[in-house]
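Down below is the structure, laid out as structure tokens.
Only one protein chain is missing from this complex, and each of the others stays in its spot.
Just so it is clear, A, B and C label the chains in written order, and each chain counts residues from 1 on its own.
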């Protein structure tokens, strides 16, 4: 066997989605939503930000919520598999138009390489991280869990994925494949051959993030962040909790045809879309997974059980695009 | 940064558990159990074996069931991440006492490197695999699924993990860590310092296999194979299906303290223990996961919600040990 | 206390919904749907009809499916609480425009009093019934269950309720309240004061049937029959089974605001709407339950979690109205 006949081996340098920084123009209401209704725990506060965590996130936090005059996502952060992996990704990006540079990190994580994707979303890569240490009153009964199950609000288990809007999905996909080693698992290709949705993963989850085409032409926008629930029933219960708390339920619960995720979308008080989801036992274990391509016609069938995609799902991006 | 101060990077060469070969002295009854009650589909038949699959296994099969005069496991097979990864693992094992050698493969997979662990379990490594192609009547409605949901029996989604019995767990653990790159996620350490249970993974599942100490001193035995269900409710429904079909329910449904798996154990007609399980949204995403160690005292508390571990769980291994 | 100051005591003469007779122009396909996909069991066959049952219906059957040149409902049957109760209801209806008269019954039940409601739906009342006796191969493991859990298709537990279309709901409501003792639990009242939907019960279920206003002005039509599932998760699984079998999923799964039922609607091959539903732990236990009235404005909010009611839910009645 000669190696030069074989396809190159996969880049395995990104370990997983770490956290993202969400902007909100209604900071106090957003904090109250995420803690009392959504059931996250405050793990740190600094400046205009609170750092929030789900009960089984192993890192200190998974959501940095920052007061701002708008909504949207300020940055997303991925943890690398090793210190060496971080250096390799930085080296690959060095000198490209995507490089921003090194920083000392933030609350909870150290040395960080910052870059941007072709659509302008800010991406942080880091390895050194602070493992969450629960204070005595939040110690779990089972030592293989990061924190006590809250029993408050909807109780998501961990951050799962996020979804960005982007103008040119093919460019973005290539960036994530080539520079960061993400693998495409599913996508939507329109009749004109252009990609309208892409789902990529660095793990055995079938996606760690997705990009959807932004029809406004405005770059760098945000669509939603998703937390994982243990069961579909927990999502149905969450729907009742949202209903009782006057939270805007945008669509769901239902099952996506793409990726088969059971989903529920709501808007937090700052206008950001937040999803809770459950994948059942579905994982992408194949190292050579063949991307699934959905056609325009197939997408017109709606979601898995026939629900039509709601209009705002296509029009409500963060921040809002101001037409002058 | 100098690389020589850093810990070595993880071996990422094993992609996932592929299948195992289960022996049964009651072949016809076992086939009937796995197809009609358990809900697997026959994907091939050859010689004394049938090759069975769950509806979302992407490979052709995950269970090779072989007629024999005893029960137990004949071999287990793991798929590597790439052809290169297969060569690397073979090279690492070459010349060690664990090497058995290359074979041409079997139904569904090609070139295979065979070895054994320190306890004598036979392990096959392969990369070339046959992706399952559903015949027309078994085509799924959603193209990101391997096969139509059967709606027959208990309908597990995919193979999840297996559990072996072994005499010296520390030796086995070191073998899997050093030669195959599995990572220890949890273990039981007795008061005398010996390991009584080890759980290892090559994926983001918190374990792909586990070994439990075999008190009989007989090497190479089998404890159970596990299929993943989409929800805990499906496992409760499965309990009713097993009850109605006269299947011996050994213990469960309940939640393991170790790994937090929601479980149900039954014995198939040939006497092999089979588990159905659901992990909720729990995954091990940390590339540097710190193994959880459970003490003898902690294990005495029983399972997560207090169920005492049933006696046969410690005494019923396959094949049975004959005391002369 | 003097009795003449007290409100009259409730009529407790109807025990529960027994069965209904559904017409289908595609008999063979409908039979196949109800047995293989829906998971009912054939309990009898006679003439142009098969008699079908869910696994925990205590009577011999709950659905009489009859070949016809159209779809719709031929009659609905309620069991009375006692022989005396049957006589009382017959006596009350005797000589009214609603009386049709006595019959000897049908497969599975004896002496029957037949009447019609103001909209012309045919109603049978009976007490003598044949308890289902499972043949050996369908004996359940638990003797408090009528029949073995099938593990085939979607496995509903028992018939739950049915829904008729009617032109004048207030007249129908008064008929059911006065002559049969049903109690109104919820209703929709439009801004013009007319009733657009009524839900009535004779049991602790919050409804045994509902009537929805028929905008076509054609009397006696049918909207759907509903079977009860043990859990919402079973309904989500049923959605997948329907999807895989090419069954038309009309709407759901979702939660009704009215009655809070978790629902899923499909069309069987003959065009009849069939629902599977779960009420959670909700029961109407109050003997003096105060009917809930929903306004036009409240109904515009859609279902509990915001799903808009699908257009065909208002337009697809059985049999279809032919416009000449």
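Just so it is clear, a residue touches a chain if its C-beta (ideal position, glycine included) is under 8 Å from a C-beta of that chain, and two chains touch if they have at least 3 such contacts.
Keep in mind that this is a model prediction, so the values were computed, not measured.
J.: For the chain left out of this view, which of B:72, B:118 or B:253 touches it?
T.: In the full complex, the listed residue that touches the missing chain is B:253.
J.: From the list C:157, C:173 or C:223, pick the residue that touches the absent chain.
T.: Once the missing chain is taken into account, the touching residue is C:157.
J.: Out of A:96, A:141 or A:194, point to the residue that touches the absent chain in the complete complex.
T.: Looking across A:96, A:141 or A:194, the contact with the absent chain belongs to A:141.
J.: Touch as defined at the start, partner being the missing chain; which of C:53, C:232 or C:273 qualifies?
T.: Going through C:53, C:232 or C:273 one by one, C:232 is the residue touching the chain not shown.
J.: Out of A:160, A:214 or A:234, which touches the unshown chain?
T.: A:234
J.: Against the chain that's been left off, what residues of subunit A make contact? List them.
T.: On the side of subunit A, residues 37, 140-142, 148-149, 151-154, 231, 233-234, 237, 240-241, 243-246 touch the unshown chain.
J.: Identify the residues of subunit C touching the omitted chain, counting contacts across the whole complex.
T.: Interface with the chain not displayed, on the subunit C side: 1, 3, 6-7, 9-10, 12, 15-16, 56, 58-59, 79-85, 87, 131, 142-145, 157-158, 160, 186, 203-205, 228-233, 257-260, 278-283, 285-287, 289-290, 292, 294, 298, 304.
J.: Touching the hidden chain in the full complex, which residues of subunit B are there? Just list them.
T.: 231-233, 236, 239-240, 242-243, 249-255, 262, 264, 304-307
The working rule: only the chains that are shown with their structure count from here on.
J.: Can you check how far apart subunit B and subunit C are, centre to centre, with Cα atoms defining each centre and the answer in Å?
T.: Averaging C-alpha atoms per chain gives centres 47 Å apart.
J.: So, what's the distance in Å between the C-alpha centres of subunit C and subunit A?
T.: 45
J.: Find every residue in subunit C that makes contact with two or more other chains and list them.
T.: 231, 233, 240, 243
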